[in-house]
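The structure appears right after this line, and notes come after that.
All protein chains but one are shown at their positions in the complex.
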Amino acid sequence: QISQELAIANATELVNKTTENCFEKCLTSPYNSGNENCVDQCLAKYMKSWNTVSKAYIARIQQASTSGEI
Amino acid sequence: QISQELAIANATELVNKTTENCFEKCLTSPYNSGNENCVDQCLAKYMKSWNTVSKAYIARIQQASTSGEI
Amino acid sequence: QISQELAIANATELVNKTTENCFEKCLTSPYNSGNENCVDQCLAKYMKSWNTVSKAYIARIQQASTSGEI
Amino acid sequence: KELTTFIEAENSKQKVQMSIHNFTNTCFKQCVTSINGPDLDNNEEQCLANCVNRFLDTNIRIVKGLQSMQ
Amino acid sequence: KELTTFIEAENSKQKVQMSIHNFTNTCFKQCVTSINGPDLDNNEEQCLANCVNRFLDTNIRIVKGLQSMQ
Partner (left out) sequence: KELTTFIEAENSKQKVQMSIHNFTNTCFKQCVTSINGPDLDNNEEQCLANCVNRFLDTNIRIVKGLQSMQ
């Protein structure tokens, strides 16, 4: 049950951050019209960025743990 | 008592956000002088914005709930 | 034990804010190279700013408390 | 049982309130660019309502996009 | 009873600490624009102290304004 709560917290965080970032990149004041195409591409890019960041961070943690840094 | 705690949380959030936004809009580095007139007008505009946003959001929730979207 | 937890919360907050601010001031996209010299100076400036802010805030609290404002 | 219903109702009311705080904060920054009086002009008012609606559109689009990825 | 007093004292100390973290974060961004050594110059120092005082002025003005609306 703890794992499930954390999964929900993670999904919520992902939805919030993606919405904020894609709203910022795809829409501009005075917000007369939407841009679904941009939002879809932005979401795809965000998910790929998440993967790239994730790999770089985990590689760094493993390297530090191998070299005895942590 | 729960309702009261939530009311305090809401009031605190309102004070914090208004202070941040009106500080940002009315005062500039190196902050030699204040601008109470601007702060007063900014607060009035912020409260009106809160109402406009509130109405638009609640209209949207009701519409979604009527159309069976949620 | 409460005091200790608060001390940890404070230290964590300080590390996080300093890292964010000094990353922002010292490094720029596309992040090809580091700038340890700038980070060191930025940390020194941040700690001095912390002291200046701290003094100004506490002076203000004391003044308000003396004048019976709070 | 009644207490649970009461707490749930308070919780969802509180979530709506906190969303309104966040939308007002984001949309005020984008739509209210100058403080030249205590009233919102028509453009600002329209921009605020649009901003909420476009933000919610983006949020819904993102959630659907993430669901279709699973 | 003593424990309650102790916890309340710790709480209010902690609130002051967290405010100092927030003020330092906001005012450092606005007042310290370049990192060209480990020391604050006089302008930066003055700007930091002004920034805290103007922020507190704004906060007090907002609270009074909100109270008068009720």
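Order as written gives the chain letters A, B, C, D and E; numbering starts at 1 within each chain.
Following the convention adopted for this analysis, a residue touches a chain if its C-beta (ideal position, glycine included) is under 8 Å from a C-beta of that chain, and two chains touch if they have at least 3 such contacts.
Because the structure is predicted, anything quoted here is derived from the model rather than measured.
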Considering the entire complex, write down the shown chains that touch the omitted one.
A, C
Where chain A meets the chain that is not shown, the residues are 2-3, 6, 9-10, 13-14, 17, 21, 25-26, 38, 40-42, 44-46, 48-50, 52-58, 60-61
What residues on chain C make contact with the chain left out of this view?
11, 14-15, 18-19, 22-23, 26-27, 29-32, 34, 36, 39-40, 43, 47
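One rule holds in what follows: only the chains that are shown with their structure count from here on.
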Tell me the fewest steps from chain A to chain E, where a step is a jump to a chain it touches.
3
Starting from the Cα centroid of chain A, hunt down the chain whose centroid lies farthest away.
E
Greatest centre-to-centre gap (Cα means) from chain C is with chain D
Identify the chain pair with more contacting C-beta pairs: A-D or C-E.
C-E
With chain centres taken as the means of their Cα atoms, state the distance from chain A to chain B in Å.
27
Multi-chain contacts only, two chains or more: what residues does chain C have there?
none
Out of chain E, which residues touch more than one other chain, so two or more?
31, 51, 53
Please list, in label order, each pair of chains that touches.
A-D, B-D, B-E, C-E
